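After the C-alpha cells below, expect a handful of questions from me.
What you see is the complex with one protein chain gone and the rest in place.
Coming up: chain A.
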Amino acid sequence: MTNQEYIESGILELYIAGSLTEEENEAIYNQLLENPDLLDEVLKIEAAIMQLTAAASPQNSKFIFKAVREKLGLDENNEPKVIPIQQKPIINWITYSGWAASVLLVIGLMYLFNQNSALKSDIQVVETELQEQTIDNTLLEERISETTANLTEVQKLLSVLRDKDILTVPLAGQAVSPESYANVYWDKGANTVYLDVQGLPEPPAGKVYQVWSLTLNPLSPTSLGTIDEFNTNANKIFTIENANESEAFGITLEPAGGSASPTMEQLYTLGAVKTNS
C-alpha cells in the first residue's frame, strides 16, 4: 500500500479517535516511526481534532493548573528548600571542576583516539609494504630459478661447444631468405644435435620450421622434427635426437605439423657436414 492509499483509507483519522484495536494501533505506530509523511498527516489530523474539541469548551471556562496541583498535593511547599548562599561557592567549585574534568577527559579521549587511528594506519602501511615485499620476493625467486635454469642450459651449451668431439655445422641462408643462418652442433657419440636458430626469422602463423638430416648421394632427406617452440624459447637453441649418418642439415618452412618431405622452395638454411677426410 502506498502512503497515499494508506492516508486515503481513513485509518489515521480513526487512529486519532482511538477507535482502533491495540494491534492496529501498534501497526500504525511502527509505520509512523519509519514514515515521516504519515507522521506529518497524523499530526495535522490531531491538530484539527484538538481545535474542534477545544471549540466545544464554553468560552468562559477556566483552566487553572493550580487546582490540579493542589488536588495532587504538589503545591509550592513541597518544592526543595532554597540552598543557603554560603554553600554556593562550593557548589560552583564542584561544578567547575566537574566541567574541567570532563573537558580534560574529552581531550584525553580525543588524543588517545587520534593516537590509536595513527597507529592503526601505520600498521596498515606496514602490512601493505610487507605484502608488496612478499610479492616482490616471489617474483625475485621466480626470476632466480629462471635464471638458474637458463644458466644450466647455457653451461651445458658451453660444454658442448668446447667438446672436441662435437661437430660444428654452419647452415647458410638460402634463396628464399639469404640473410638467415643457423648452426648445428652435433654430438655424434650421444646421437644428439644442438640446433641454434637465432639467425632465423620468426615463422609466420600456421607455419613451422622443420629440420632435416640429408645424405647427399643420393640426396635423401630424413625429418628430425619440427621446431614447435620457436617463439617461446628465449635462447633459440633446441636439442634434437639424431642417429642418422647425416651429411648435411637443412631447415625448411612447412605448414604446422610438418611435412613428409621437405618443400625445397622454402629451404631457409642448409649446410654440409665437413668430413675429416
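By our rule, a contact is a pair of C-beta atoms (placed from the backbone, for glycine too) under 8 Å apart; a residue touches a chain by one contact, two chains touch by 3 or more; residues count from 1.
Convention: contacts and distances are computed from a predicted model.
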Missing subunit (named according to UniProt) among the choices "Autoinducer 2 import system permease protein LsrD", "Fe(2+) transporter FeoB", "2Fe-2S iron-sulfur cluster-binding protein" or "RNA polymerase sigma-70 factor, ECF subfamily": "RNA polymerase sigma-70 factor, ECF subfamily"
Residue of A:Ser57, A:Thr232 or A:Thr275 touching the missing chain in the full complex: A:Ser57
Chain not shown: contacting residue from A:Glu22, A:Glu179 or A:Glu202: A:Glu22
Touch list for chain A against the chain that is not drawn: 8-11, 13-20, 22, 25-26, 29, 42, 44-63, 65, 67-69, 71-72, 74
